[in-house]
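All protein chains but one are shown at their positions in the complex.
For reference, chains read A and B in written order, and residue numbers begin at 1 within each chain.
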Amino acid sequence: MPEQTSSLMLNTSHLTMRFGGLTAVNDFNLEIRKNEIVGLIGPNGAGKTTAFNVITGMYRPSEGKVLFGGRDITGMKPHGITALGIARTFQNIRLFKEMSVLENVLVACHMSIDTGLFGATLHLPGYRSRESEARRFSMELLEQVGLAHLAYEKGTSLPYGQQRRLEIVRALATKPKILLLDEPAAGMNPQESIELMDFIRKIRDEFDLTIFLIEHHMQVVMGVCERMYVLDYGVTIAHGDPASIQKNPKVIEAYLGVD
Amino acid sequence: MTLSLLFQHIVNALSLGSLYALIAIGYTMVYGILRLINFAHGDVFMLGAYVAFYGITLVSLPWWAALLVSIVFTAFFGIGLEKVAYKPLRDSPRISIMISAIGASFLLESLGVLIFGGRPKGVPVPDVLSKVLHFGSVSMITVSLLIPLFTFALLGVLLWIVNKTKTGMAMRAVSTDIEAARLMAVDVNRIVSFTFGIGSLLAAFGGIMWSFKYPQLNPLMGVMPGLKCFIAAVIGGIGSIGGAVLGGFLLGIIEIMMVAFLPTLSGYRDAFAFILLIVVLLVKPTGLLGKRQAEKV
Partner (left out) sequence: MNAATQEKTIALPRNRLYSVIAVAAFILLAFIADRFFDAFTLRVFNLCAIYIVLALSLNLLNGFTGLFSLGHAGFMAVGAYVSALLTMSPQLKDMNYFLVPIVPWLHHVTIPFLPALIIAGLVSALVGFLIGAPVLRLRDDYLAIATLGFGEIIRVLITNAQPITNGAQGLKGLPRFSTTFAVWTVAGLVILFMALLMRSSYGRAMKAVRDDELAAEAMGINVFRVKVTSFTVSSFLAGVGGALLGHMITTIDPKMFTFMLTFNILLIVVLGGTGSISGSVISAVVVTILMEALRFLDEPMNLIIFKTQGMPGLRMVVFSILLMVMIIYRQRGLMGNKEFSWDMLRDLFVKKGRKGGDHA
């Protein structure tokens, strides 16, 4: 038991987000331990992305707290949260549209390169070594996911599946401890989804990551997630291992009501 | 300060406020529908004044006829302007359409210099409008009194159109969600044209009245009122007609009173509106009557 608390990675307590009269997330209590793959599922409009946005600092919660490694990060700026080691992808892919694949990844290395405006502009030695290190690191990442041969293509010109992959690589380049994936399988066929789940498991092992992912279709994540939380209208209606979730009458009802 | 002087200031403030309100409505309606700052709106105001001026001096129309001709002409001009300069860019980034608007504004101003001449022109104010009325010790010209009256009448008609007619309903639908409105079979192009027509008509009316109250025309006369009225629209809450009226009156009243009571600051008169704008943008960007728009991530 004490072992488990020490490895607690990300947790929220009584997290609530209200927009005017609408409560998008209500009293959300999350616990994710190191190296887990945890799913957040629920029908459309259940508040999943809102939960992500609150955790990553895009929104400031109405109530409750977000703790990362025991540290209170509620209300921190998104870039500060990323610097601590929480990276994310977006539901609607948000690549930098004028940039090459490599540049997209390099942007995520900016934190580790940043030697200030003048150091960077004058290409001072300190900057140079960090920049070339970042390039090496980015190319290595791209190689690992099989995108290296496309490094100089425009990111947004890639096929959909590869754009998703690139977004994940870009998030990895921030050297996160935990990776938040917002519907990574959206728009993919079942075969691609299965491949993606294998990919997710692979990067978890290779990069010693913890993964928290949103998925709309339950079946997709059943195989990959060790535990999952189910949201419906902002309320956590269930959590537990996939088998118990699948049998949970409340979950079935929520899904039948929609699909 | 005597009471009569104060009263005179109030009348002046109300008539300047009315003119601001008339122009501000055009900004707010266009912004509400296209999310565009129509930089050329102030120049449409200038155009209206010039057309009426030429109607009176060249064609010797009676002033009311010149006024009618001018507002109809300017309304169609506004519709045409949208078709040429903004419609091709409706799906482009907002910055592009704004640059086009800035281009249109400069085009109208330089066309004004080219066609009307750069030198200011004196406006022959019709006798009815320039008559001096005496109320005890208070004296004022008729046009200062008529401006607020006309404004309220026009405002009544406008509110009726927006709130009671089918076109008005479509306008509100388009401003809420242009895509959804299109799906509901609203003819978006017609509504946009209509909006530009109404906005330009009001601006023309404002411009003509302006030229009767401050009887001098020049091709750049629309620049400052244009900017200030946009500011008025922002202060009131852009997208809201009531807000534009409120903002217009507020700005007009504050400006006149500032010059009246703090004459040492009159040099800063033009800066004042901008300071107010920045304060509003920073403190309450939605303006006094604006609705909050949630941003989707």
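The definition used in the following text is that contacts are C-beta pairs under 8 Å (C-beta built on N, C-alpha and C of every residue); 3 or more make two chains touch, one makes a residue touch a chain.
Quick caveat: nothing in here was measured; it's all calculated off a predicted structure.
> Specify the residue from the set B:114, B:153, B:169 or B:184 that touches the hidden chain.
Considering the complete complex, B:114 is the one touching the chain left out.
> Who touches the missing chain here, A:27, A:63, A:103 or A:153?
A:103
> Take the complete complex as the reference. Which residues in chain A touch the chain that isn't displayed?
Listed in rising order, the touching residues are 56, 58, 77-79, 82-83, 87-88, 90, 94-99, 103, 106-111, 113-117, 120-123, 127, 130-131, 134, 170-171, 173-174.
> Touching the hidden chain in the full complex, which residues of chain B are there? Just list them.
The missing chain touches chain B at positions 35-37, 85, 88-89, 92, 94-96, 98-100, 102-104, 106-107, 109-115, 117-118, 219, 223, 227, 230-231, 234, 267-268, 270-271, 274-275, 277-278, 281-282, 285, 297.
Methods note: only the chains that are shown with their structure count from here on.
> Give, as an integer number of Å, the spacing between the C-alpha centres of chain B and chain A.
The computed centroid separation for chain A versus chain B comes out at 49 Å.
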